[in-house]
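Yeah, one chain of the complex is gone here, protein chain that is, but the others are all in their spots.
Showing chain A:
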Amino acid sequence: MSEAQTQEPAAKSRGWLIWLPLGLFVLLIVIAAFSLANPSDRVIPSKLVGQSLPEFDLPPAIEGSAGLKQADFADGKPKLLNVFASWCLPCIVEAPQLDQLAKSGVTIHGIAIRDRPDDVQAFLARNGNPYTRIGADDISAVQLSLGSSGVPETFVIDGEGKIVHQHIGEIRPEAVPLILEKLEEAGR
């Protein structure tokens, strides 16, 4: 047995074996290219989609406005719940879309995350105020209980206070039709 000469692996059969790495690599590239062309849904959806809003009761985020509690969503009409903050840059990007939605008759409630009343006031003065009610969530407690992990995030809530859709990140113009569609579905 010890007489058997062992060659280096790649040298054993110098033929197709040499091209094997390239073949495997091409396969890898094909898989990767395919996954790139078909991007997967990478957002982590809230586990609460399809369930009722958790119980909460937030104080008002700006002076003279109404606070926000879970019961505010149970009046039979679908609404949007927008999680935002004055220090959040993408929130500025979505402000025009929220304004447009509010003007077309959608009720939007906001939750300001870890914010100061003055800052929220200034933010709304600069970017418009689409909100009917704004609750202040100083410790992100409600945000976390909603299963939201960042700002901004927007939830479509049906008339009974059930979450039917979650939009993660800022609402860009192209996302508005889907949100309207979900609102309409929620109203049915």
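Just so it is clear, a residue touches a chain if its C-beta (ideal position, glycine included) is under 8 Å from a C-beta of that chain, and two chains touch if they have at least 3 such contacts; residues count from 1.
The rule we apply is simple: contacts and distances are computed from a predicted model.
The UniProt record for the undisplayed chain lists the protein name "Heme lyase CcmF/NrfE family subunit", from the options "Heme lyase CcmF/NrfE family subunit", "Glutamyl-tRNA(Gln) amidotransferase subunit A", "Rieske-like 2Fe-2S protein" or "Cation:proton antiporter".
Checked against the full complex, the one of A:Ser52, A:Gln70, A:Gln100 or A:Ser140 touching the unshown chain is A:Ser140.
The chain not shown here touches chain A at positions 1-11, 14, 18-19, 21-22, 25-26, 28-29, 31-36, 38-40, 42, 85, 87-89, 113-114, 139-140, 143-144, 149-151.
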